[in-house]
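There's a structure below that I have some questions on.
Of the protein chains in this complex, one is absent; all others appear in place.
Let's turn to chain A:
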Amino acid sequence: MTRNDNDSGGAGSAVTVRGLVKHYGGTKALDGVDLEVREGTVMGVLGPNGAGKTTLVRILSTLLAPTAGEATVAGYDVLRQPRQLRRVIGLTGQYASVDEKLAGWENLYMIGRLLDLSRKEARARADEMLERFSLTEAARRPAATYSGGMRRRLDLAASMIGRPAVLFLDEPTTGLDPRTRNEVWVEVRRLVGDGVTVLLTTQYMEEAEQLASELTVVDRGKVIANGGIEELKARVGGRTLRIRPADPLQLRPLASALDELGITGLATATVDSERGAVLVPVLSDEQLTAVVGAVTARGLTLASLTTELPSLDEVFLSLTGHRAGAPQDTVPAETSEEAAA
């Protein structure tokens, strides 16, 4: 069997998904998903619990067979060439994990051997990966004693032992505290810098923005939007600027002043009196700068000034008109995904 040629030439597609369907009994975990990840890029797959993200990753990493549709990874078909496919992927996530009873080094050495490295190579590679992911000191300790962040780093190291061309990260930072999340992001960015193609699933808009260049938003097994991050952000209203004046009495005057500025395309400012802040959606850096300039010009004393990304809920609301994962749909989808896992 030979690999399929990529028709798009130079920067071919590392992952191609066409009409992918996966049913669990009566539940449609995936209901006709199309997706394309270009070589060397990071695709973020954003969606709530039960949207089908994990099912997608499991199919792409040959752990699950699709009910219908086609998918290739690095040119290999998930159904017809699973073994070749497994040689070129790395998988890290909620489900694929390291062996907690083994020391970090032993985990990596074992995976090296399972990837057909010689003993010498496997040893060298394990040392190298521990060094790279700053785990050398913990190398001989059982992974069960690792902190959450160390665990994820070991997971990443394990996925990278075989120098995969395509790396699947299934909710790599779910359940981590913000500092540890940052740590993982730094590592993922380094991997991307090395040219690995990454497909990343996440529930956080912020994570997608931090890591991905392109985004596919999924809900209830369907793709509801895709495109460049910036493009999608513009569609959902970009960021929100939160201005908190030191004097709460300035809230309303500030809001009306901003509305009268006449900045092109600027949405109406709203007052969050509970937290004493004015909220202004901004679509571009220029708008942001103009608003901040206007506030400063008024000579107001500010207690805080922050920008916020739209939450997953807001993204969904603006893309679909309904809230992310309405309970009656999410719950059965979740259950069946877990039952099958």
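Methods note: contacts are C-beta pairs under 8 Å (C-beta built on N, C-alpha and C of every residue); 3 or more make two chains touch, one makes a residue touch a chain; residues count from 1.
Note that contacts and distances are computed from a predicted model.
A single chain of the complex does not appear, and UniProt lists its protein name as "Transport permease protein", one of "Acetyl-CoA acetyltransferase", "TAT-variant-translocated molybdopterin oxidoreductase", "Transport permease protein" or "Anti-sigma regulatory factor". Between the chain not shown and the residues A:Gly12, A:Gly148 or A:Pro253, the one that touches is A:Gly12.
Within the whole complex, the absent chain has one touching residue among A:Ser97, A:Asn182, A:Ser284 or A:Ser318, and that is A:Ser97. Residue A:Gln84 is the one among A:Gln84, A:Thr136, A:Ser284 or A:Ser318 that touches the chain missing from this view.
Residue in contact with the omitted chain (choice from A:Ile111, A:Leu232 or A:Ala269): A:Ile111.
Against the chain not shown here, chain A presents residues 1-3, 12, 14, 39, 58, 61-64, 74-76, 81-84, 86-89, 91, 94-102, 105-106, 109-111, 113-121, 123, 125, 128-129, 132, 140, 142, 158, 160, 162-166, 190-191, 194-197, 340-341.
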